[in-house]
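The complex is shown incomplete by one protein chain, all other protein chains being positioned as in the whole.
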Amino acid sequence: MSIRLWIDDREVLAEPGERILEVAQRQGISIPTLCHHPALPVLGACRVCLVEVQQGKRREITTACNTLVQEGMRVATDTAEVRGHRAMNLELLRARAPEAPAVRELATQLGVARSRFRPPAQNPLPNCILCELCVRACAHLGHHALAAVGRGDKKRIGLPHNRPAEACVGCGSCLSVCPTRCILLKETATTRTIWGQTFELVRCKSCGAPVMTEAQRAHAIRTKQLPEDHDDTCELCKQSAASQRLASVVW
Amino acid sequence: MSAQAVIDPAELDEVLARHPQGQPAGLVNLLHDLQAAFRYLPEQALERAAEHLGLSSAEVYGVATFYEGFHLKPRGEHICTVCMGTACHVRGAARLLEQAERDLAVRAGQTTPDLRFTLEQVNCVGACALGPLVILDGKYHGSMAPDRLSRLLGKLSDKKGSK
Amino acid sequence: MARIANAAALAAYRKQQRALRPAERKAIAVCAGTGCKAFGGLEVFEAFRAALDAHGLAKTWDLRATGCHGFCERGPLVLFFPEGRLYQRVKPEDVEEIVTRTLLGGEVLERLLYQDPVTGARHEKEHDIPFYRHQRRLVLAQNGQIDPTSLDDYLVLGGYGGLVKALGMDPAAVVAEVKRAGLRGRGGAGFPTGVKWEICRAAQADQRYVICNADEGDPGAFMDRSVIEGNPHLVLEGMLIGAYAIGASQGHVYIRQEYPLAVERLELALAQARALGLLGQDILGSGFSFDVHVSRGGGAFVCGEESAMIASLEGRRGVPRRRPPYPAAQGLHGKPTNINNVETWATVPIILEKGADWFAAIGTAGSKGTKIFSLVGKVNNTGLVEVPMGITLREIVEVIGGGIPGGKAFKAVQTGGPSGGCLPAEKLDVAVDFDSLVREGAMMGSGGMIVMDEDTCMVDVARYFLGFLKFESCGNCTSCRDGLEQLHALVTDIAEGRATSGTLDLLEELAETIRATSLCALGTTAVNPVQSTLRYFRHEYEAHIRDGRCPAKVCKALIHFSINDKCTGCTLCAKNCPQKCITGERKALHVIDQARCIKCGICRDVCKFAAVDVQ
Partner (left out) sequence: MGCRTCELACSFVHSRAGALGRPRIRIHAQGRGLEAGVIKDRYLQLTCLQCAEAACAKVCPTQALVRDETTRAIVLVAERCIGCGLCEAACPFGHMHFDRQIRLPLKCDLCGGSPACARFCPHHALEIRP
């Protein structure tokens, strides 16, 4: 049975178990967010996707990403109060991640030209906003190499025991999902270095171009039952090989 | 705190054996038992705990560092805990902590290089009527004053020194 | 002890135990609560045991080490039954005299009686002492009487009578009874307990859980600890009744790791109850089965929050999650779960035993029954007090607490722990109930009540709580983690004289965002100490900012120590100065080198002539 609610005075139908953010996005109503990823579990960390929710007599400012839709709910995504609180949280994040383009752009959009706050005392990974998207992606892939460490103002993202993690395969998904792109990844023709660990890259068996890390390949073969010869060739050489096969059939 | 203390593998096995395998819900209680056995949580113990409960090292490490009650570094032979609860605070707990920091030449949360003393603070132990309170090796000392604390700490260091 | 098969067998067993210990039997109860123990309570207990043996009195007098009597300030406490005489500040060396003169001679030892600091009157009986006279002890009633390690002691006083009654009722009727009693959760938020049970009971499930929240994290509160240490079976009985009403077959007690004695007492009580068949399968032949498991917390204040506690019980980081779904629908391991605080559980057997109407007659219209407070800080009679709801703050602080020590002026009372607020003198006549306190910007919380006098700086208090909370935040929400850190930095600026006129505006703006946009109650209430001190003590903030002055002379950056002409040149201060920055000839005026002084205040403490001033 569908749930009926109103978002910015627009009547909307949603399914039980859905959350405000996804329903709004489906309607083309944009709500800013930094820590949300549709494929990963919700956390509600950045506190940017704030909306005003009225449910019966209860009215509150809350995050759209983790609030379940309810019958008769009225959601306002763009009130002065909502904008003010979004801006304050962005100002806090701007002090923590002054060089992150995504934070800077969003802050500017919300009228936060600069942060009145000092950078936090504990900030071992510069520009990290502690949203745990990297941890969530890493766990989702089954690696569990990254951890949220400590708590409170000392919370950080790191590796168990502060040393390179055996579980890391160097796939770089953590960087892919990072909203501030604060994770360092360095690549040479033969190696990739990430989280303090240098991985050997598989080289294309025909042209020698780098493909993926050896560890990632081993993991993919093990968990995804990929044929062993699928990933030791770069995609261009795979194409050439395919075209040659095709040519021999056609002509 | 450079040397990683050697832990007895038989004792580690014994603690693990008391906890059912593959049940992640038992993690916090298991960490308590490991800490009771080794006085802190050595890396090796955390790794084995992860294996035992079917968790990743990252999950166990994340949990162990989240809770204030777990210590990942070796602790001193004597533990001086200054209660920083509200009742103790309004009766001058901060001064006790400063005094202990001066006397032991370490900051709160640290252990002296000779592993003799660890200075800790706790956010209330529920003995508020006794504030300000210091716990020395498990014994509660109420209505504490900086000079009295100095004397108590001094006595403890002498005791070992004369042995 | 054999397993008890049904209610009739329990009644028979109880009768048999009572016959062994008639009410008129003479007993000595030595308080072995944490406070008295720290003052040497156990040594006193041992001295009594030896003395009774020596005098051949071990058979005539029952000697018990009991839980906390509440009046920690005057410990170690010794109570004599049946007359209810109280000796306070008893030392082991007093014991021999007590045995010969009081026990054998029937004489009252004046010097061991409590003396009213104001009137000078001495009180012989516990219930005559103002500290006790104005209390209404329901939950704590048995704390001074029973040996917490003895299930028989509990049974003799009628223990598990509430359970027997409940098992004879329909579970829905038990819920209705608790609802009718108007019991509200003692853990902080004050949600109606019966309603909470009803919701959990209504959730469709093959398994339900009840949890006892014994993660007493509020600094300055220790009632839960004392109840568990002093009367563990009362809590257990409450959980049994609740589990029966809700339809839960498994219970957890989530208890602070800082409370080892409470854990031990609880484990013992569970073992005793299991042996007697009060836990386990088919309890008292009712068909109801239930057992309880004790889980120790890891040391995280945020785990007092329900969803964080569940995360911790599931072996994860204690990070709260968004509700709904509420634990009553999806709690521990995804099953409907009812969480109540220790004091709430401990009140349940009393309601069943005495009836909802009897209970609802105590307290106010919106807040029924009694509440335990830990009265601590700058007050004469520190300890645990249990009072009917609706009593005024003034009665608690001035009458029960006996006012402020050292002739100092009252400044504020802080209720509700870090989520609460500071109320000033003009609010002392506010009634202590859930709604009135919230209206004034404070809250009941779990019952910490910290009295502050003129020497307490409210900016320093706000900074203290912020320091606590930024450390205890789970670190998930930007607003709570970074917001509290920045708020702490702003208040620190004020305390250290770096603030500007804009600081207060930014402080208030930021506080409002933290309150409005954090996920759990830790964040949304974290700014209460700041907002309430700003509301009632704004002038103190302004004095720091505008005049660079700390009126209470606490904030180090704004004070300095100097030596006046009362100095006799005794050199005591110079000897004790950790910086060695006090100089002066013997018998001549000493001087503090301001550049090197760290303002530790030790010179002022040690000076016997009040020659050290602070400005």
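Chains: A, B and C, in written order; residue numbering restarts at 1 for each.
One rule holds for everything that comes next: contacts are C-beta pairs under 8 Å (C-beta built on N, C-alpha and C of every residue); 3 or more make two chains touch, one makes a residue touch a chain.
Every value quoted in this text rests on a predicted model; they were computed, and no experiment measured them.
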*asked:* Need the list of shown chains touched by the one chain that isn't shown.
replied: A
_Omitted-chain contact residue, chosen from A:140, A:156 or A:203_ = A:140
*Quick one: say which of A:39, A:80, A:121 or A:189 touches the chain that got left out.*
A:39
*Which residue of A:15, A:105, A:200 or A:235 touches the chain not shown here*: A:235
*Which of these touches the unseen chain: A:27, A:54 or A:173?*
A:173
*For chain A, which residues touch the unseen chain?*
37-40, 137, 140-141, 171-173, 175-177, 187, 211-212, 216-217, 220, 224, 226-227, 230-231, 233-244, 246-247, 250-251
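Just so we're on the same page, only the chains that are shown with their structure count from here on.
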*Calculate how many whole Å lie between the centre of chain A and the centre of chain C, each centre taken as the average of the chain's C-alpha atoms.*
43
*Find the geometric centre of each of chain A and chain B from their Cα atoms only, then give the gap between the two centres in Å, rounded to an integer.*
36
*Send over the residues of chain A in touch with two or more other chains.*
148, 150-151
*Among the residues of chain C, which ones contact at least 2 other chains?*
300, 317, 471-472, 474
*In their shared complex, at which residues does chain C touch chain A?*
300, 302, 317, 321-322, 324-325, 470-479, 481-486, 489, 506, 509-510, 513, 516-519
*chain B-facing residues of chain A, complex*: 135, 138-139, 144-151, 159-161, 165-167
*Flag every residue of chain B that touches chain C in the complex, lowest number first.*
23-29, 31-32, 53, 55, 59, 62-63, 66-70, 84-91, 95, 98-99, 102, 122-131, 133, 140-142, 145-147
